[in-house]
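Dumping the structure here so I can ask a few things about it.
Omission of a single protein chain aside, the complex is shown with its protein chains in their original locations.
Let's turn to subunit A:
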């Protein structure tokens, strides 16, 4: 109960801050939008191997992957914000109060989910004129998947920021995790063309399961087994990531 209340407090504060610098949200979607405009046409021939015959089909495959990339990549960079907060002393101020340590993490991670929801909405709306159409229930399930991915990636990023503490080192670590993870998830480049061993690795990557699930949803196949498998798997992964990060928040000596 106290954790919920405290989470709400921290979340509220960060929504307030977000509302006062809305530009950061839009800057976050700039890159995906450019990707959508440039990469999808470029990749159409490659996506043909996944059953894309028209441009609309290409977007139906490309956009869900990109949303996963946004949730994964965007989330992994939130640690930098935490480093700035650590330097400014606001974290220390909170740590002297009896406020729940889990709430300090959850409130922030939920803010990150909200940011992603807004960004994804922008992208989906922009993709509509291109022929992308998603049923509302499918869309809600897609959002559930994206939220779980964001919770995971931002929790990991906060944990890394607490462990690494140096912004330069954090940049290196995050890049080294983000790049291969995105590649192995088949978010932007389809894995169909990848050699077999790469696909095998990708099969055990929970995020590539999520991408498959997302694509099923955008194709209107909510009943596809990849959807519920993806959600269940990601829920487990998110829980582990949050637990790890919350422990660091509680223990962190800084």
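By definition in this document, a residue touches a chain if its C-beta (ideal position, glycine included) is under 8 Å from a C-beta of that chain, and two chains touch if they have at least 3 such contacts; residues count from 1.
Here is the rule we go by: contacts and distances are computed from a predicted model.
As stated in its UniProt record, the chain not included in the shown complex is "ATP-binding cassette domain-containing protein", which appears among "Probable septum site-determining protein MinC", "Cytochrome c oxidase subunit 3", "Xanthine dehydrogenase family protein subunit M" or "ATP-binding cassette domain-containing protein". Interface note: of A:53, A:92 or A:203, the residue touching the hidden chain in the full complex is A:92.
Taking the whole complex into account, subunit A touches the unshown chain at residues 2, 6, 9, 13, 16-17, 20-21, 88-99, 253.
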